[in-house]
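Handing you this structure, nothing more for now.
Every protein chain of the complex appears in place save one, which is left out.
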Amino acid sequence: MIPFDFEYYRPDTMQEATDIFRQLESEGKTPVYYSGGTELISMARVGNVIFDAAIDIKNIPECRVLEYDQDNNLVLGSALTLSEITESNQFPLLGKTAGRIADHTMQCKITLGGNLASTIIYRETVLPLLTAESRAVVASHDGLREYPINEIFNQRLNLEKGSFLVKIVTNRGFAESPYFHIKKTKNEKIDYPLLTTAGIKVGGMLRIPFSGLCSYPFRSMQIENILNDTGSFEERADKIADTVSENILNDTSGSSEYRKFVLKNTIINVLETMKDV
Amino acid sequence: MIEDRPPLARKKVRYYGEPIALVVADSDFTAAKAVSLIQVEYKPLPVVNSPSQALEKDAPVLHEQMILYHLTSEDIYPELNTNICDRKKIRKGDVKQGFAASDIILDSTFTLPQSDHIAMETRAVHARIDADGTVFIKTSSQTPFSVRESISQTFNINLDKIIVEVPFVGGGFGGKAPVQLELLAYMASKAVGGKEVKMINSREQDIASSPCRMGLEATVKLGAAKNGMIQAVQITYLLDTGAYSDVGPRLIKAMIVDCTGPYNIPNVWCDALCVYTNHPYVTSFRGFSHASSAFCIERMMDKLAHALQMDPAEIRAKNALQPGNTSPTQVKITPSIFGNLTACIDKLKALINWDEGTMIEVGNGKVRAKGMACLWKTSNSPPNAVSGVLLTFNTDGSINLNCGCVECGPGMKTTAAQILSEKLKMDINRISVNMEVNTKYNPEHWKTVASMTTYMVGRAVLRAAEDVIQQLKNLAAAVLKCPPEDLEVANEQVSVRQDPSLFLQFKDLVHGYQYPNGNSVGGQILGRGSFIMGDLNLLDQETGAGKSGPYWTVGAQAVEIEYDRKDYTYRFVKAATVLDAGKVLNPKMAEGLVKGGMCMGLGLGSRESFSYDKDGKVLDTSLRTYKVMHFGETPQYLVEFVETPEIDAPYQARGIAEHGIIGIPAALANALSLAAQAELDELPLTPETIWRIKTGGCS
Partner (left out) sequence: MFALSKRSLIKLNVNQEEYEVFIRPSDILLFTLREQLGLTGAKPGCYNGDCGACTVLVDGLPVKSCLMLTAEAIGKQITTVEGLKDAPIQKAFIEQFAFQCGYCTSGFLMVCHALANRHPNPPDIVIDEWLQSNICRCTSYEEIGNAIRKVLSGTCK
């Protein structure tokens, strides 16, 4: 039960969505864009979020696309569910990552956009997008705009008020690159990550973003330089661990020292499995 | 036991999640709005965050007024001005001498966290007070009759003015034995003139506000001769009862009673302290403390085997209690009372292929390891625990079995029907058992706990069956003009033994017999069966001597894991249990109950626990962070039974509903300790815990 009232709108076009957002704001109300809704409902139930209107974007055709555009880019609507992305198998690394977020039933409800815009710190679907240099298409009142993912996603998805994520565009070559995905949890398979990495190998170089290691997901050039440098796998793992050492999360899922241990193992694991790819 | 807990906190809040105020509204929507308007200002008090901290010299005392608390049982010994609300002791033999006679002495300490029941249905209650003052409570409870008693005593209402109804219960595991929400629901209804109110725990409330499973700190010293024979044991248990005692005193009693494990230890010294802390308060949980106490003694058995370079299975078999030995509370061991542990161990070894080796390299840094644990448990039910059964007949000869036990999963009603059908030699499908319980219409059954329902209800059923058999025979004897003892009851008929073609059908007898001329005799046949626990007694305060249950159920369990040395992770391969069931009454159900218990035990061993911050705030209050076992993570389960008759039990059957859980955390820890070559003496055994113990927590 959500202990407050709000209005519900389900626009059929992007324009309707941004218009109703503006209109509600002008009436002094707090609207939110609503996609899968799982996080909003669970937060609203315990009073961690409050709003006056939910604008459900699942009926907007552009938010539901799953196709290649004329430039051979994969286009994924922000309101696709994680399970739709996994089952389509068009972006195997993203599918794999999405298939390890929450559980299967939840994956039938959680959407790509919802996970990217999540307030929960993990936002694991951004990892494949960061490595694949995806672009985010955002709708605002004055139309559509496209941003490189690493610009608009800095620790979290930074959208201007009133705008919403419509789709993610990814170069087919990147989407089909050889990849790795490792998710480590405390003990239970379905859990928040102690550490997740989901990267690709491009031009002989590994790209390795992380979620769960720090309080936000990230990709670091410094880490990737060490990763792709010479030196034994162990040395590289140690060096990388040292560079992030101070920012490693420490919580009930795992102490920072333990996460550091898991990080080193994971890096060695990635280097080993990807060395001949 | 110790009346130390007000339904709503008064003056002092003693644990995170303790209810402090109650809002009654027309809808949950409005109630939630009202709750958000309540502003609470707390004055922080020093926090007691563990039982050992509670015993420190300058520890804050949680209950300064303990002297004023009413005790509902004579065998509770609070220590005033401390956090010790009860202490129970075993003094058997002479431990000094025992240790002197030992070639090897081992010491260990154990730390086991609090955890939660996580019944899938959270606790829920409806309450109303009718115009004539009758209080009506509908609740998800394992103890409808205790709810009635508790409402009566707390609010001074006559028992006949309280009706408690319990529908099917969505899982209990001991967590629905205490009375908590029912008192609040009554108060809420009272506050609105008796209108019907509904209270349902959210999952967060069910975890943090309602009672949970005990935590434990223990130190154990074990002495043995070179040949592996145990000479003495000295144990101190500090039970973390949380902010209130609930059944804590009963839990420490259960711990001392079985503190040696099912082994013959001639010299025993044991102190069990029930200790207040600022944690959620604890209550019964499947196994009633035994999964915790077994963890300590069964880890010690493995350490002993390791130190003496003996086979852990052999050392257990060697020390297994045998007829003629006595238990820690000096109860004489007989095959009927105890069962046959040695047979369980033998069968388990075959089941888990023990003799192929307990540790096998599988390559790639991985190793498969097996660990074992034995278990025993008796009921610790009060001597005056009762159970009653009433039988009525329908005019077609079918039977209604009316009993007061609750159905929360283990199929108790089916068992009751099976026993009756066996005794009356009739089709079980012609027996219908009341599924819901209503304290006004059903005879009292003590509590649906302690794996005692088959025993207690079963014995009442047998007496009720005897009662109707006698009445049927008497009436048939008059009609057939023969002595009752020449008659037999079977297939809904009473027939003459010498000439079975002479018979009367139930349907012609059970509502009276009508002669051809219309004259009728007899009337309704009503069967009654009543049982009281009887020959149990309170334990001696100084030595613990006394009998606390009618019999034991013993067993042996094993867990096989595959452990990865590189990253300290592991997966379950097999879990096996052999129980001495006395007699298995419902084979598929029995197997299912034991497997379910094992699954829960693997959860306790590998992932379930409360963690607290420095203020004692529970950090795992949702199923997002409090993890239980899930589909696909479980091992292959192997279950077999040994059948040593319990001669007083219905069809010789022992209770088995809890026992699957008891030895599993210990068996898991034994397997992992072997695989990791480390002493894993705490739970839960997450990869991080193993990593920390192995490396000292430094990456």
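Things worth noting here:
The chains carry the letters A and B, assigned in the order they are written, with residues numbered from 1 in each.
The rule is simple: a residue touches a chain if its C-beta (ideal position, glycine included) is under 8 Å from a C-beta of that chain, and two chains touch if they have at least 3 such contacts.
Computed from a predicted model, the values in this text were never measured in an experiment.
In terms of the touch definition stated at the top, the absent chain reaches A, B within the entire complex. Contact with the chain not shown here comes from a single listed residue; of A:12, A:67, A:160 or A:229, that residue is A:12.
Note on the undisplayed chain: of the listed residues B:170, B:194 or B:383, the one touching it is B:170.
If you put the hidden chain back, the residue from B:33, B:430, B:595 or B:694 that touches it is B:595. The chain not shown here is touched by just one of B:9, B:477, B:623 or B:678, and that residue is B:623. In the full complex, the hidden chain is touched by chain A at residues 1-2, 4-12, 16, 20, 37-38, 41-42, 44-45, 54, 56, 58-59, 83, 99, 102-106, 108-109, 189-190. The set of chain B residues touching the chain not shown comprises 29, 118-122, 168-173, 200, 202-203, 408-411, 588-589, 591-593, 595-596, 598-600, 622-624, 628-634, 637.
Definition applied: only the chains that are shown with their structure count from here on.
Listing the residues of chain A that touch chain B in their complex gives 1, 3-4, 46-47, 186-192, 241, 252, 254-255, 257-258, 260-262, 264-265.
On the chain B side of its complex with chain A, the touching residues are 28-29, 32-33, 36, 204, 566-567, 606-607, 611, 619-620, 624-625, 627, 630, 632-633, 684, 686-688, 691-692, 695, 697-699.
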